[in-house]
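Please read the structure below before turning to the comments.
Of the protein chains in this complex, all but one are displayed in their positions.
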Amino acid sequence: MMERTTFHRSLPAIALALLFAATLFVAFVEVDFGEPRIEEELPVNYQPGEEIDTENITTPGLRYLANSSEETGSANLVTAVVVNYRGFDTLGEVTILFLAATGVGALLSFIKDDDEKKKKKILPPSLILNKGARLVLPLIILFGVYVFLHGHLSPGGGFQGGVIIASGMLLFYIAEPTKGASHKVISIIESTAGLAFIGLGIVGLMTASKIFLANDFAGDWGEVGMLVSAGLLPLIYIAIGFKVGSEMTGLVEKMRGDGS
Amino acid sequence: MNELVFIALATLMFILMIALAVMVIRSKDLIKAAILLSGVSLIASFVFVLLRAPDVAMAEASIGSALTAIILVFAIKKTNRFEEGGEEK
Amino acid sequence: MTPDPVLLIVIPLLAAFLTPLVALGSKKFARYVPLIGVLAMGVVSLLLLKDLIEVQPRTYGAYNTIESTTGGFQPPFGISLIVTPLGGLITFGMIMVALYVLVTSIQKKEDDKGPWFEMMAMMATAGAVGMVITGDLFNMFVFLEITSISGTILAALPRGNGEKGLNWKGAAGYAVISALASFLILAAIALLYGATSTLNIAQMAERVGSIDTFVAGTALLLMIIGFGIEAEIFPLNGWAPEVYRGSRWGTSTIFSGIIGKAGLIAMLKVVTVILAPALEGNIAMDILLWGGVITFIVGEAAAFTSKDLYRLWGFSSIGMFGLILAAFSLGGENGIYAAVLIMIGHLISKPVLFSLTGAMRHKDRDLPLSVLDGLMGKSRVTAFLFIGAALMLLGMPPSPIFWGKYFLFSGAGGESNWLLVGLLIVGTLLEAGYIGKLLWRVLPKKEEAKAFKLPITTTVMALIAVALGVLLGAVPGLLQDIIDLVVLEFGGAIIILAGVI
Partner (left out) sequence: MIAINVIIGMVLIIIGLSFQVLGALGLIRLPDVYNRLQAATKSITLGAISIAIGVGVMDPTLLTKAILVAVFLLITNPISSHAIARGAYRSGVPLWKGSVVDKYGPALERKEREVKE
């Protein structure tokens, strides 16, 4: 009976949602993502991988596809776009994460822990879980570091490496409910990494091109495909990796509260 | 990859995702809903691999199916586990 | 020397990352870091504004702009920031509002938990500035996210020191609704990107003529709903009163002076630059015009019936957003003049009203209108400032809003749009009704309560603001250079403001 009345009341909402979904569907079907412009602008007899004269191109995606490793020194196209062509967006995304994590911490500090008395003594973690986590944690962190160090060579990068490290720390928190990294250390790493990102951006403002986040050392160090290459991109990805890792760890730590 | 296989796999994944999402909405047990939600993310990350976006897939797999779920579970532990009208344990 | 506009974003980010570091050492000192950041932003934006008016720098189209690129690639390949006349003016105004909030609240001991209010206020401003000056659609979305996340946290910060208040309800509502807005805007951006293969706003405007009408219409709908939520336009502002009711006065000021304004300008930018050319006729502008007028009426009517002072000012802000939107969409010289002048007047008077209301705070959670009873007897300075700011908001003669309404009425009358004129008169009468009601309460009464003292920073800042408002209202010619540039930006012709006066 109850079910039926609520269903009746939500009928207009369901109808609206369906209409909205149908509109979106039709509109998205109508759009050919990325297709037509690229064919229009390509030179005749274009071979995939061939470098294009940038004078004649106005579509950003086309230039990224053709010239990214030449212009940014990064073997990974996604990294080239994320850190160099659209690095400003990435700075913004990192800030969003930072704001969210800081804000959660700030808001939680206003909630008094009224379940102080409810807090029961927790059992020590099981031996297998504890030792296993200690065995696996360094491997996970190593993998995370690998992912963000090789961000300009292989899939992955700062964000992915950072969250992999954070998920390792999460495992550690589950295995060791009473211990945790110091808030202070997490906060220092987080802020320093953010400052490092902006500092690397300001390097671009200081060097030849005088443009924020410009990658002026793109071809100077190493060949494309080597670990030390792509100019400032790997350094930026290291900063992002540390920042995201410490932020997500801090977020989990704050949400965990005390021993639950 | 064979295009037919690709379409079949993708369709299967989308059906699974929708089914899981419906289960998330219908579940009155919030922890169960959080875990099902992480299942949706896991399948989404597989779809990203199918679409040849390994970068996104890595982020989706670790954020969507590990960190988000655990943060939701921590938040649920601080409040009530069951929605109103759900059965109490 | 022209500073790089990217500094407007880099400085607050630098300050934001520094704040937690400083807070580890001294929480007291950390509260000054965002203040210094906003001051530096103010200096940069003032220099930019000066440069826009005085020098004839890089011209883009017919009006002065200052451009900056990031990432080392020229647009459309890299992300560019473009300070247009309107953008420069609004940026400066928003930063001044933030400065007002930060300076006024810096001596309060409301929370000893850390510098979070100051930091989030600065970041909301930075995001809003970014939304206004960016030349890239996805970058606009990123700044929208920064703004709405810091706005959510601002709304959730409790007024007092941690008691369970009304703040959580408003913040939860805003969090959900602004997430929806972000999704809608992101979907619209995806549609436009798919159709034009570019994210640069200028390039998109060139290419958008050839895209499918249904796609453009859907994108328009999504954009209007999404930014309308941020700008508190009528059917989409259900979240706003709760936020105004439950949060601090500083949060209310930031929502009404910064976040809402940025949403409004971003919506105008997207609709006028990108979508209006893609659609036949003036459908887009008509939607905005009537949406704005209805928002004006509804907001003022709700303010008229409101029993809580915070909510009242919130509804009045909503009404003002509607008025500004209507003025912009009316277009023409008169419309643009009206919109800019009303916006300036609102930016000056609302922080004063909110800060005085915040200073009068009761122990009660809600703030009934009766707190104003006999204010004149309790504190003459407060009453004087309150009356001044309220009359300025209404549009009594030495006020920018007076000239704004003058131009608005002449614009609407000039087009013989009598329905519009009638509705505007109805809204203005409602506004006069509730402001008169408030002022009646302020007058001295028989039973005088104990004296009430305004904090010194509030007094000084409010005095400066009211004086500035009166100055600009008495000599509107001061604003003429920049407003003429804005008119050029919107494709109108220059008229001589001094000649009209």
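Which chain is which? They are A, B and C, in the order written, and residues in each are numbered from 1.
Methods note: a contact is a pair of C-beta atoms (placed from the backbone, for glycine too) under 8 Å apart; a residue touches a chain by one contact, two chains touch by 3 or more.
The structure presented is a predicted model; accordingly, all values stated were derived computationally and were not measured.
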Taking the complete complex into account, which shown chains does the hidden chain touch?
-> A
Looking at A:I174, A:I188, A:I202 or A:L235, which residue reaches the missing chain?
-> A:I174
Kindly state which of the options A:I14, A:I111 or A:L139 is in contact with the chain not pictured.
-> A:L139
Mind pulling the chain A residues that touch the left-out chain?
-> 121-124, 126, 128-129, 132-133, 135-136, 139, 174
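FYI, only the chains that are shown with their structure count from here on.
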In graph terms, with chains as vertices and touches as edges, which category applies: line, ring, star, complete, or other?
-> line
How far is the middle of chain B from the middle of chain C, if each middle is the mean of its Cα atoms, in Å?
-> 38
Touch list for chain A against partner chain B, complex = 76, 78, 147, 155-157, 159-160, 163-164, 166-167, 170, 248, 251-252, 255-257, 260
The residues of chain C that touch chain A in their complex are 4, 6, 9-10, 13-14, 16-18, 20-21, 24, 68-73, 76-79, 111, 113-114, 116, 119-120, 123, 130, 138-139, 142-143, 145-146, 149-150, 152-153, 156-158, 162, 187, 190-191, 194-200, 203, 212, 214-215, 218-219, 221
Within the complex, which stretch of chain A touches chain C?
-> 23-24, 26-28, 30-34, 37-38, 58-61, 63-64, 71, 84-89, 91-93, 95-96, 98-100, 102-103, 106-107, 109-112, 184, 187-188, 190-192, 194-195, 198, 201-202, 204-205, 209, 211-216
